[in-house]
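Yeah, one chain of the complex is gone here, protein chain that is, but the others are all in their spots.
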Amino acid sequence: MERLLFFARRCGKAVLVILFVIAINFALIRAAPGDPATILAGESGAVDAGFVERVRKDYGLDRPLPVQLFTYMKQLLSFDLGNSYRENRPVKEIILEKLPATLLLTLSAFVFSIAVGVGLGIAAARRAGSALDALITAGSLVFFAMPLFWFGLLAIVLFSVKLGWLPPYGMSTVGADLEGWRAWLDTARHLLMPAATLGLFYVAVYTRVTRAAAMEVMDQDFVKTAHAKGVPESRIWRRHILRNAILPVITFVSLQAGHILGGSVLVETVFAWPGIGRLAFDALFQRDYNLLLAVFFVSSVMVVVFNLVADLLYSLADPRIELQK
Amino acid sequence: MSPLLHIEGLSVALPEGSERPFAVHDVSLQVLPGQTVCVVGESGSGKSVMANAVMRLLPRNVLRVAAGRITLQGQDLLSLDAASMRTLRGARMAMIFQEPMTALNPVMTVGDQIDEVLLVHGRTDGAARTRRVIELMAEMNLPEPETLRHRYPFQLSGGQRQRILIAMAMALEPQLLIADEPTTALDVTTQAQILALIQRLQRRHGLGVLFITHDFGVVADIADQVVVMQQGRVVESAGAAQVLGRPSHAYTRRLIDAVPRLRAAQAQEQAPAATAPLLEISRVSKSYRARGTGLFGARGRTLALDDVSLCIGQGETVGLIGESGSGKTTLGHCVMRLLDIDSGSLRFNGQSVEGLRGRALAALRPQIQMIFQDPFASLNPRHRVRRIITENVILGGVSPAEAQRRMEQVLALVGIDPAAVERYPHEFSGGQRQRIGIARALVMQPRLIVADEAVSALDVSVQQQVLALLRDVRARLGLSMLFITHDLRVASQICDRIAVMHKGRIVETGTVEAVARAPKHPYTRSLFDAMPGLAWERRAQAQAAEPLRA
Partner (left out) sequence: MKNDRMLLRFLRQPAGLAGSLMLGVILAVAFGAGWLYPGDPWAMVADPNLPPLSPGHPFGTDMLGRDVAAGVAHGARVSLLIGLIATAIAVLVGTVLGAVSGYYGGMVDDLVMRFTEIFQTIPGFLLSLLMVAIFGPSLYSIVFAIGVISWPSVARLVRAEFLSMRTRDFVKAAVLGGQSDARILFCQILPNTLSPIVVAASLMMATAILLESAISFLGLGDRSMISWGFMIGAGRTTLLQSWWLSALPGAAIFVTVLGLNFMGDALNQTLSPRRRPVGGHA
């Protein structure tokens, strides 16, 4: 029962965030120089007077401000994201088409970085002060300092151009009509570099955070108690240190969710990966602000959902949260 | 009888650059089966390091055993490999620590944590383990073991957590129990219960106990043998009766002298004032919102103060006695106007102060000052001592020259060298920092001083000095004091009257002597009964009285 209440509260907070995002969108459109209608119509749409007028009517731009805000909120909450002039179809359709590619990329990068990052962080903490620790720490600092897009470009030069091992662009080989597992393999080959590029940066981040969290827990009294009980090292790490260190890591990871989506914009651009990040880049290029705002909105919703899941995980992991309310 | 634990010539080296080369130097002691050996010392004596060395729990890269032998029933512990040592820990020898809250894994149920000891030492039968866990919890007098074992540490009280830790230690019926200040963080009534529990376990299981403490009262109650440590060395080691009654080493004598005893009230230096009281607390109540609430939280209120009334006369020192959660600190904060009260009134010098704000409140501030508990947290580490002492005075409008004069006056009173004011707090010892804190309070020329556990964090010898200082200063300046403490004996050293607080109420007031002789309230009685070392104190007093009779 208490857990349901807790979950309900978190959902309430999530809705608040989404409303706030809508408000930001609204404010940005209004704050920009120029006529909001032309901004929403996008560069190509602004040329067509008829389209601009339709936009003005759809968004109620001639009504008073509070009404506009209300209309806008209603629209976004029902996922009515407007129309694209360029492609002559609803933005929602365009985004839904490209979303799976981004999900594939970010989720694989995420899983990879968590698995490797947490593992390395623990390994470094276990042998703190040793050569391995220094190596892992230095390595993570190095990867943390590399601009994602630069690293991606260098990877393309090395692995695609010089060595010819991996395809440089896109999600599938153009022209080849593949079926079944061959298609999967082709996708996987295309996925490898972009996912690794995105993932390696976050491996560095999670390594640092996990190491710091583990080292803090290692110093605590209850670890000493476990030693005094005669518990073997491996079990101490599993049931005492890891179980407690994972909590701040979960918190941190959920805060980083928005970052990975930002990173996917860069990676998708460099590798021409057909996801919503690439879509955002194109929208920037074409001055299609409506599309850009829509991508921002959808990304925010995804992050909020992800945070809800992370919060739930956290409350499962930490008994103090639910039971202390 | 061959010894259970035998430590011979143990030396533990400190890392380079420390204030002394050894944490523990050439220490030897023995524990026989069924015997309790107490190791006493002040902070920095190395007693804790020694205890950890026996279990080989020293932090690996920081402290190192440099010399000596430790044997458990003849088996050499220091030369064992890690795996063998691990099998001994928990099974033949066990240890309990000082802070029960942090000593338990917060995300594991207490039942699982006891179960773990059994599991890692090869008890594979799950059902049998569960039975044993419940049996142990019952032996430790924990209520409803069946349901309690599914709870998490944060849901238990301090005393209950310590019992869980003892249950974990006793699970495999070890022969040796090492206890590192296990009751220091507990209330005095809880402490008495835990000590009784340990003694009962010892009798029933023939346990050898190595008990680390700084409290001579505890030593008097439970020790068979006493080992006194100073700066890493053993200065005296003999039977309890001898060490407590006829100590041979000067340091031991000094320590025992410094132990506060229930002092009979001295003759009043001045006649009880017929004038109006300086501070009148009338029917004060205060409640708190439960923690963790906010815009989206549930509401729950705890009653911290419940209809409290108390008076402090001019030049009088009133002690506020209570355990944790009694409300004594809250009352002190309300008197200081650091907190607002919900209802009731506070009158200082005839003036109503509970509703003061702004400039009126600022005018009141210099007259009521506070001395804090923790000498390490009460001074801003980034400010020099000069600034710490004179800052508030100067901000209040006093000229720098006058502030300088006052500072020098006050430093002379508390015994700090005026040349030291250019230094930072971390360059001083705990006792000296407490003196600086007192100086900071006195320089404002207050009428009333609230001392919130002002000597609780100090070593017993330093405590004695600071109490003497407070008595001296009080007499010279005619100060009134509200002395908040949990220790009846300390209160008797300095208070004219005491008020005992329990769960937000004052349950009894009177002079220490009167209350000690005939406590009216059951809680007060339990407080007095729980004081460690009562028997020893009475014996000492009887002995002291004897020469007069002849």
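A and B label the chains in the order they appear, each numbered from 1.
Convention: a contact is a pair of C-beta atoms (placed from the backbone, for glycine too) under 8 Å apart; a residue touches a chain by one contact, two chains touch by 3 or more.
All of these numbers come straight from a predicted model, not from anything done at the bench.
Although it is not drawn here, the omitted chain touches the following shown chains in the complete assembly: A, B. Checked against the hidden chain, the listed residues B:Leu338, B:Ala518 or B:Ala535 yield one contact partner: B:Leu338. Of the options A:Phe79, A:Phe112 or A:Phe144, the residue whose C-beta touches the omitted chain is A:Phe144.
The chain omitted from view is touched by exactly one of A:Val21, A:Val91, A:Leu105 or A:Leu120, namely A:Val21. Residue A:Val157 is the one among A:Leu96, A:Val157 or A:Ala188 that touches the chain missing from this view. Taking the complete complex into account, B:Phe372 is the one of B:Phe97, B:Phe348, B:Phe372 or B:Tyr523 that touches the chain left out. On the side of chain B, touch with the chain left out of the figure occurs at residues 15, 56-62, 82, 294-295, 336, 338, 362, 365-366, 368-370, 372-374, 377-382, 391-392, 395-396, 437, 440, 444. The chain not displayed touches chain A at residues 13, 16-17, 20-21, 24, 28-29, 31-33, 39, 127-129, 133, 141-142, 144-151, 153-154, 156-157, 161, 215, 218-219, 224, 227, 233, 255, 257-259, 261-263, 265-266, 269-270, 280-281, 284-285, 287, 289, 292-293, 295-296, 299-300, 303-304, 307.
Note that only the chains that are shown with their structure count from here on.
Chain centres here are Cα means. That of chain A falls 50 Å from that of chain B. Across the complex, chain A is touched by residues 55, 57, 61, 86-91, 94-95, 97, 99, 102-108, 116-117, 120-121, 152, 154-155, 165, 168, 292, 296-298 of chain B.
Listed in rising order, the residues of chain A touching chain B in the complex are 9, 12-13, 129, 220-222, 224-232, 235, 239-240, 243-244, 247, 317-320, 323-325.
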